[in-house]
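This view holds just a subset of the chains, kept in their places.
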């Protein structure tokens, strides 16, 4: 059980966030650049002092500002993988990986043996006696990961551990990581920028924006009911906020959306890009929401194309490359947009 | 890294500097009485001075490291009130003419000094005119060099490595020994060499505080000065001996220094 | 044979430390060796330094048995601090001489020549005895000159002349003697002479006062005086 209530001010950042994580749980912290994710991690690790709040891990109080408790970083059973790796330049790769063991009193020979096992697992055995300086970016990050995993902390804090890994290695390391993380009952808090990764790894997502937790829940909670534009962008859906009355949603921009759901009050309206249809001419028939727009950009994503359309409502549609050809869509071109009322899901804001 | 081609102005400035330092040394070598060198240098007084110098300079360097590194650490890391003033005051022995430094040491630790009688009364320690006094004199003038250099090293190192070590479970001491020290290696080495060098060449404070007793406090520089009174050739010879020792030590240590850097 | 001055030769055995002015280095080293040869068991250690340094050391508790100063004011400091056993005796004098480069290439014959244009003259600083005496001597001769440097001690004057940096300097006869062939001495006329006086005393804190007095007595004896004369010192 990790319970962290962290309040502090650092430069322009006012961090005021609560993070809870249960044993066995993998919590993924997501948020835009500068949201304070790294700072929150550092506070939990004991590297940045709190101004308010408390941190407890498995019942042990690590920080309690009110009672003046502060356990120093080195006495917290917490492993950290830093965003900038921070491998010791004067030690070999194996010494780096063995450092945590040595610090815990394991003798040189055993520490080295265990380090070598870890390097093996990360396919870095050949670099055991190299200096970190001679590693590539991705290799360095894998060493940092191995270093934090090599002793077994009860809480692992990982700051974008997979960012510098190439796509092919990433899958494997992620599986390795998942496997290893699964093999002990510790708590894992992980920062990643990759929403796919977040969804794949997370038991629970915590979304941090400007120092505050704006949403938390299981990946499917969060992806199905995003509550901020940032999360919506992340998940790749269109999100609007407004006031609903008998199926008619008045948006802040002044436009309205017709939905099939009956929910009154302040609501979010979510539209999946797949549900947004594009037409060359004003469409006939059932869709209740129809407006004219202008394509702002086209983005190939895998085997689909995301089309951002400006207009009365700015919205993103997802279509097939074939549709692009059929519609003769181009940047800046005119287009009609339609969304069926049944495709708009509505939930309380 | 691309091997650097040095720019011309740098070469010129460096060459002038090298020439300026080497010509006087060449002059010393040229004028030394090589014919009687062996005989002069193996006289018991010369050997005794060599021994005293070795003991004094090494001991004072060890003291400088043991006391100077904590001091530098305190100055670089702990913002205690009055730090700047204390630091300036402990830097002063570098500036004080050494003879005055010696007088100050006598005032403090002499038999009639401020705390000399206390030391004598409490511990039976009498410093003046002992080898320990020579060590302290050398320490007094040389330790500030180490402190300043190590502090600069500590200030320019990336402290996040220490944080990483702490999260790996290393306590203060381990962090210090296994991370901080190796990372400031070049500065510590440079500081120790500076302090050792200053201690080896020290004379003013030593002769004043510790006296000039052959075999006890007469270091090579004191022997040089004494010889300079009557037999300048011997003084030159002794100086060259001092130079040769230092040169050998410096070149030999270089290897280790380079590995650290 | 030396007069030991106190009864019982056995009490003469032991070690003493003699604090002596730098200009006495050669003479006292020799005298010490002779004395040790004559008094079985005697062991003399010398601490040579500038008279003022030695005086400071002694007044701050340095373990000296005998103090031989190159001038009287520094001895007086020790006397004033009531650290002297008995009263000091003057055991040697030192005349001034003009030191010039070997062979006297600038043909300097007298003090008056030092004022010639183009001659670089250096003196000891007026705060050290040799410098004070040199000024007195020049005054007596009615010579006024501006020295290129006021050296911190007389030895520095000698060295600069020996190295050719200066054409002439006023030093002690003993310095010219110890410099051997590195400089040539030009005598100063008797009437312009100023003579330095070297006092010696046994300290109150002497651990072996008998032996200390014995050494002082030896220096004052005719043997001692003869030995000192060999290094250029005059009788007091």
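Order as written gives the chain letters A, B and C; numbering starts at 1 within each chain.
By definition in this document, a contact is a pair of C-beta atoms (placed from the backbone, for glycine too) under 8 Å apart; a residue touches a chain by one contact, two chains touch by 3 or more.
For clarity, every value in this text was computed on a predicted model and none was experimentally measured.
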Counting all copies in the complete complex yields A x2, B x2, C x1
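One rule holds in what follows: only the chains that are shown with their structure count from here on.
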Among line, ring, star, complete and other, the chain touch graph is line
By Cα-centroid distance to the whole-protein Cα centroid, the innermost chain is B
Here the gap between chain B and chain C, centre to centre from mean Cα coordinates and rounded to Å, is 34
Chain-centre distance (mean CA atoms) for chain A and chain B, in whole Å, is 55
Separation of the C-alpha centres, chain A versus chain C, in whole Å, is 88
Residues in chain A with touches to at least two other chains are numbered none
Contacts with two or more other chains occur in chain C at residues none
Per the touch rule, the chain C residues reaching chain B in their complex are 17, 22-23, 25-26, 45-49, 53, 56-57, 59-63, 155, 159, 162, 178, 182
Within their complex, chain B touches chain C through residues 99, 103, 106-107, 110-113, 116, 128-129, 207-208, 211-214, 226, 228-230, 232
Listed in rising order, the residues of chain B that touch chain A in the complex are 160-161, 163-172, 174-175, 178-179, 182-183, 185, 260
